[in-house]
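Shown next, in structure tokens, is the structure this report addresses.
Apart from one protein chain that is not included, each protein chain of the complex appears where it belongs.
So, subunit A:
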Amino acid sequence: MGLLSEGSPLSWEDTKKLADHVRKHGVVQFINLYNRLRDRQGDMLKWGDEVEYILVKFNDKEKTAKVSLNAEKYLSLLQEKEREDPNNVKSLWRPEYGAYMIEGTPGKPYGGLLAHFNVVEANMQYRRQEASKLLEPGEVLMSLTNFPRLGAPDFTDPPAVPTPQDGASKSLFFPDQAIFLGHPRFQTLTRNIRSRRGEKVAINLPIFKDENVKLPFRENLIELGDDGSSEKAAKDDHVYMDAMGFGMGCCCLQLTFQACNIEEARTLYDQLTPLCPIMLALTAASPFYRGYVTDVDCRWNVISSSVDCRTREERGLEPLKENKFQISKSRYDSIDSYLSEEGAKYNDVKLIYDEDIYKQLLDNGIDKLLAQHIAHLFIRDTVSLFSEKVNQNDLEDTDHFENIQSTNWQTMRFKPPPSNSSIGWRVEFRPCEVQITDFENAAIVCFVVLLTRVILSFKLNLLIPISKVDENMSRAQKRDALRTEKFWFRKDITSNAKHTSDEDEITEFTIDEIVNGKEDIFPGLIPLVYSYLASMDADADTHCTIQRYIKLIERRASGELLTTASWLRKEVLSHPDYKKDSKISQKINYDLLKKIHDLETNKISCPELLGPCTVSKTTETIPVAMKKAENCVSSVDC
């Protein structure tokens, strides 16, 4: 999330009235922007990661660990440097949904040299240290996808009480004070999504049925203040959650990279799409919700349900009267269509969009694929509008477009250049779960960026029908999916393979086979990365670092190492206090988070999770000789 525009949010009633206004102007703004920037060429590779962190407060006497609601205080300190000298900071800090969350990104994007892979981890370390040194005693910054007891009794510091009768969330479990209050956006979104939906959001995750879980697993919600609506929404044998905070309060690891022009951006958007579920399974890191062990390993569906603003009509539960469309997915979900010519033939999911908007886009010179993508994004209403932003100059402003674009939270995001900037067409890769250490997070982002280079250099074709990507997304989130599931993948990824039939073209592989290869059948992503690296001029330190990152990915993919989710499970299930009831007590939570912290600070080693080598040759700056060898300062044409 970028810098948030300040301002006063409109009430839901006013926002709702302006939905068509935002849509109408948003589409016009996109058309103007597209016509201004469609031919932009020659942008270099620039890229950056986003790591989200939670603040945890330990109480060593009482043996508790809670989320610390201090993000606002630290954020204003962290942003001081940027306010004073925005062009010379090593890190940028942004608020996130939770009052216990912050997001850090590098101060400047990394560049297109291989040597840049060697500065990523150093920058992540810098960010972690920069934030950590501000904290109070007992407070710790952690890159953990979900706080295990988020929404369980007494999970915040200072304590906060849920308010089921009023406020933004009306949650039985998640107090509004746990929402970041330093900017009105988050509460407004919470309220508006709930209002638009017509009821609280409902998230049901299958519980891990350990020996002592009493079946059917059902909780007494009335005693928490339920008016009956939660009772209705909660499913048996599921961990039920009822607030946006359960999803948007999770941390992600995302990366954005600049393409050399719009065509390359489309290609990468499409080619990375089949990798989303694969990377999700590989980075799985969130098996615990609301103090329970669940049967899923990933956050994805949780966030998806947590911001599902569709009405009952839109969800197909009631006939359409007030609303225009039945919509099959939440606004946070996997993408529904490819954007490149190559991808077009794999668009096998029926796209919902407004015909008039689609036609308007076509009439203004936008091709079918992009037009249907934009029209599909614009089936959503705005869920957050600020009074200062209602009236805009559509020739220059893009806020209405961004309003809809930035609240379509999908696996991939296709990002046009911002107006009046030197930034080009970009693609954002959003499925990954954040890992405990900087080493792991650096490994993952470098691996993904390397894959983009491999795809472009070898002109690979990873496309599979988009419906199969959706199938993979649901498989990826299952418990231990990495070792037990198979995933649809393309058999022949060399580009000129002919499109015959699905059966000939795709098959099911394990993650190990996809990543490490299957003899005589599939080359494997890592061997392709090695081929690429062997053809590039890598400096010795960078090469060493990348090798160690790839080794980690290779071992995780093969199952030799545990995924973060599997490791977290194992820790809880083997805790002496654990009663085989799938519950994470304060004490278990405390011990687990302590261990995570010790791991992150290198006090203990954990070869089953990280392997034998967790140290890279990362450094803050790239060697002068490497910089000179490929002078990237002047703009080169694409």
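The rule is short, and it goes like this: a residue touches a chain if its C-beta (ideal position, glycine included) is under 8 Å from a C-beta of that chain, and two chains touch if they have at least 3 such contacts; residues count from 1.
The working rule: contacts and distances are computed from a predicted model.
One chain of the complex is hidden; its UniProt record names it "GCS light chain", one of "RuvB-like helicase", "GCS light chain", "Serine/threonine-protein phosphatase" or "Proteasome subunit beta". Considering the full assembly, A:111 is the residue among A:9, A:111 or A:417 that touches the omitted chain. Within subunit A, the residues in touch with the undisplayed chain are 42, 44-45, 111-114, 260, 453, 456-460, 492-496, 517, 523-524, 526-528, 530-532, 534-541, 543-544, 547, 617, 623-626, 628-630, 632, 636-638.
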